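For this view, one protein chain was removed and the others were kept in their places.
Moving on to subunit A:
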């Protein structure tokens, strides 16, 4: 009876899942490694300095217990999403939310002040100058996230993973801990409605996947990027509709939202990639399937049209906002993203069958 009993294969090098197995081929030389180190230090220093930009509004961080799972979010005018956002992550076992508000004027702040597990900071500084809010959050992670499993999600992202309906993030992270895995990957999956954008109605207290039940089941293109060694996933509906003529600008869809944080870590580009490099190897290769989840992206809720008009004006997104004028125009025009090949959202098991996420052998 194979495998019952003996602790299999203790010293098998191929099963030891050494982090080196993927990096071997493209491991950078020491010069490059040192440059990456300097880059990480620079990012940390920026973030450290950005603490002056943050004003605590509601600091409940003394409630944080050592084993808590913490969520870090920066937001602006998300009152439509916050109720479900908090509900979703509370159900998954997030113990405390650390949020940075960047000038909301729609009641988000008042709403968050009334939540018992939300610590809120405010800033009027430029989102873009702060590396799209990353500096602020990295500072908070440095200050409060050390040693915790931390979740970095936007208000329009709902993380799901295998068995999320019956197991919490605590179960998942315990299992990841057991595997010696520090980071958990996810694919950002754009959900969209049937019919022109902006023509639906949405109740903030209901599940956004009911308003936005559709998604593109594929194709998603993957490649590995150097020098960080991260995977780069593109594709999906925005790629098909808005970037078909310049796919190199299509949104990056892979994220590393869940990391067992260390104050020396730093996200590089949103949470698409991170330093030190090994964090990008949540997929550890050379073959096989690692666990990964999906971030349900609820960007296309009805107010997206109005928001896009505002964002186009504010020019706070993207390194080169001018390049993305057509993208905003495309959304503002309120197109129907739905096609006969769209797939209806039906839970994680369906997404796993489609190959958009994987249990990675978590039974």
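Definition applied: contacts are C-beta pairs under 8 Å (C-beta built on N, C-alpha and C of every residue); 3 or more make two chains touch, one makes a residue touch a chain; residues count from 1.
Convention: contacts and distances are computed from a predicted model.
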Name under which UniProt lists the unshown chain, selected from "DsbE family thiol:disulfide interchange protein", "Peptide O-xylosyltransferase", "Aspartyl/glutamyl-tRNA(Asn/Gln) amidotransferase subunit C" or "Sugar ABC transporter permease": "Peptide O-xylosyltransferase"
Touching the absent chain when the full complex is considered, from A:179, A:269 or A:303: A:179
Candidates A:78, A:101 or A:239 - the one touching the absent chain: A:239
Among A:38, A:63, A:113 or A:222, the residue in touch with the chain that has been omitted: A:222
Sole contact to the chain not displayed, among A:43, A:69, A:155 or A:290: A:290
Those residues of subunit A which, in the complete complex, touch the missing chain: 1-17, 22, 25, 163, 166-167, 171, 174-175, 178-179, 185-187, 216-224, 231, 233, 235, 237, 239-240, 244-248, 253-254, 282-283, 285-292, 339-343, 355-363
